[in-house]
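What follows is part of the complex, with its chains left where they were.
Labels for the chains are A and B, by order of writing; each one numbers its residues from 1.
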Amino acid sequence: MSRLLQEIRHNPLLWLLGFVPVVLVGQKVEPEAHTLLFVLSILAIVPLAALLSHATESVAARTGDTVGGLLNATLGNLTELVIALTALGAGQYMLVKASIAGAIVTNTLFMLGASFLLGGLGHHVQEYNRINARLQASLLFLATIALLIPSAVSQADFTEGAAFTRQLSVGLALLLIAAYGLGLLFSLRTHRELFASAEHAEPGEAPWPMGLAVTTLAGVTLLVALVSEVFVESVQKAAEAFGMTPAFVGFIVVALVGGAAEMASAFSGARKNRLDLSVGIALGSASQIALFVAPVLVLLSYVIGPAPMDLQFWPGAVVMILVATFTASLVTNSGRSAWFVGVLLLMVYLIFAMTLYLLPPRAH
Amino acid sequence: MSRLLQEIRHNPLLWLLGFVPVVLVGQKVEPEAHTLLFVLSILAIVPLAALLSHATESVAARTGDTVGGLLNATLGNLTELVIALTALGAGQYMLVKASIAGAIVTNTLFMLGASFLLGGLGHHVQEYNRINARLQASLLFLATIALLIPSAVSQADFTEGAAFTRQLSVGLALLLIAAYGLGLLFSLRTHRELFASAEHAEPGEAPWPMGLAVTTLAGVTLLVALVSEVFVESVQKAAEAFGMTPAFVGFIVVALVGGAAEMASAFSGARKNRLDLSVGIALGSASQIALFVAPVLVLLSYVIGPAPMDLQFWPGAVVMILVATFTASLVTNSGRSAWFVGVLLLMVYLIFAMTLYLLPPRAH
């Protein structure tokens, strides 16, 4: 426990933990102060996500390469999963889908782009192991096809539409989870030597002891769930107050909040010329959300949600995911990077953000 | 002739030839037993296609490299051509188009994917000459554009639509055949040294004597035509009986039946670590259907069919061909393969098959 306090004292990001009790008390006292609660819940989620991420990696580091890799691969986006589950329970399918699509786009364009830019400002040309980038890009590409085909095929109006979409979504969800599992088998077991340099944990940071890590994992997950509830309840009204469209909030704000901790690691890796780490975090996280978090949410919606959720996304979101995946696959193809590659990725992200910001609310 | 019988005795696939007389007699006796006739005609076409394929290769092997290459390139998909011509004569344009699109998708995803998977199960990493893969992928890409542009451009409703589509289809058909011919000139004549290792025939199998090969070619083509007639007549009703959508039958069933013989060769090549062969058969066959069989069918529809056939495909089919071509081009870009690459291709194929299987009949 003293280890945890010491960590908090040395990491300014974790000082934001003070907002956790504030937001929970705030919701009891002023449940109608949506804008304030929205801001407070964002400030509270960021440090919790950082703790969660560190705890997961510590458990992973203590359990050996294969089990650890598996843990990282399933719990690495626990924050996003908990936020999405809360929204799912509240029946806010639009927000769930927007945050899934937004997380994929933000990780592949913003996190990767900013890593390339930050790294490129300090180093003339950077090289990295492109095998891992190609695997993740391929998985992302598969998920994109799974999102694209149903809408492409079922253009015409037809009454059986809903049943078709629901059946297909369950089938696709199972298929994506299987592909994700086989991808893990490939990269952690049968062809692990190809992925050698793409290790996830930073060597500088010592992992926590097992007991502390597991306790933190459990406790913090609970706190994220509590704060997420405030966040999900307040986000719609707060967005209106800020003049932001719901699409912009789901795509951009939620994704940036949920991924803040991972971004910190990715950017720090890039600055230290360890682009393998940055590319691995950015694309690994994106493919995990597309092939694990999203399908799990579809399946869980049969248990938790007020009604089943399907995998059919708003066409604009599908196009954005498609473009993001394709762009990431294009720029990581060479295994080399310079600052301008980062600029290109960020520009694509800016085009998306600008479009979503200006989009009239009714249109999507 | 004894050579032919000897071949049949040693190849269990050819024992299915016994179904050829059964299906032809069956149609006379029980013309309304659609489901039975459908199954029997499938069982009869598979061995005929294998014989046809071997006869074509034998003639090709006896006539020297260039003429042989040309023969393989024009008669390599004779089975698919005969089936499609039968459907064309019966005015079943939907089935013709579905089987063209399905053959392209099945060859690029299923045949290639299963080859990579089967090869990868026995060999850690396999390498192959990617020059040929790139040529075929480029040709396929060109054909995809030819299928995509007309529908993309003529979105709006307009009355001159039919005439426009018909004129454009003839123009595109001529252009694709020209591109295919120039591609042969490039790979068989001016730059043949680049394609050295991508030879088509297996060295182990001795080609038949010329007389036997030509006789088999002629006789078996006739038999395929007769059996195809039964197949085309029974397929619609049989599909309903099996609960399969027409789209699924055209795309998946017809394509698997027509390509069974080539698949056997491709898979055997992959297992023997001769991926050049597998990739050459899979992508070569796909590009041949897209740039030769499909355009020839459009031109022949002015002679044979009840009305001219155009090249405008159902949008869902265009998207599937586009995705299949793009996926094949992506995975063959590196000239290396492992089992997971095969899994990815098969997963994309499964997404398509699942979507088509679940698709309500009215929707396409």
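We take it that contacts are C-beta pairs under 8 Å (C-beta built on N, C-alpha and C of every residue); 3 or more make two chains touch, one makes a residue touch a chain.
Because the structure is a prediction, the values reported are computed rather than measured.
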> Wait, 2 copies are placed, so what's the full copy count for the complex?
Replying inline: 3
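Assume only the chains that are shown with their structure count from here on.
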> For subunit B, which residues count as touching subunit A in their complex?
Replying inline: 124-125, 315-316, 319-320, 323, 327, 330-331, 338-340, 343-344, 347-348, 350-352, 354-356, 358-360, 362-364
>> Can you tell me which positions in subunit A touch subunit B when the two form their complex?
In response: 135, 138-139, 141-142, 145-146, 148-150, 152-156, 158, 160-161, 164, 167-168, 171-172, 175, 178-179, 182-183, 186, 190-191, 329
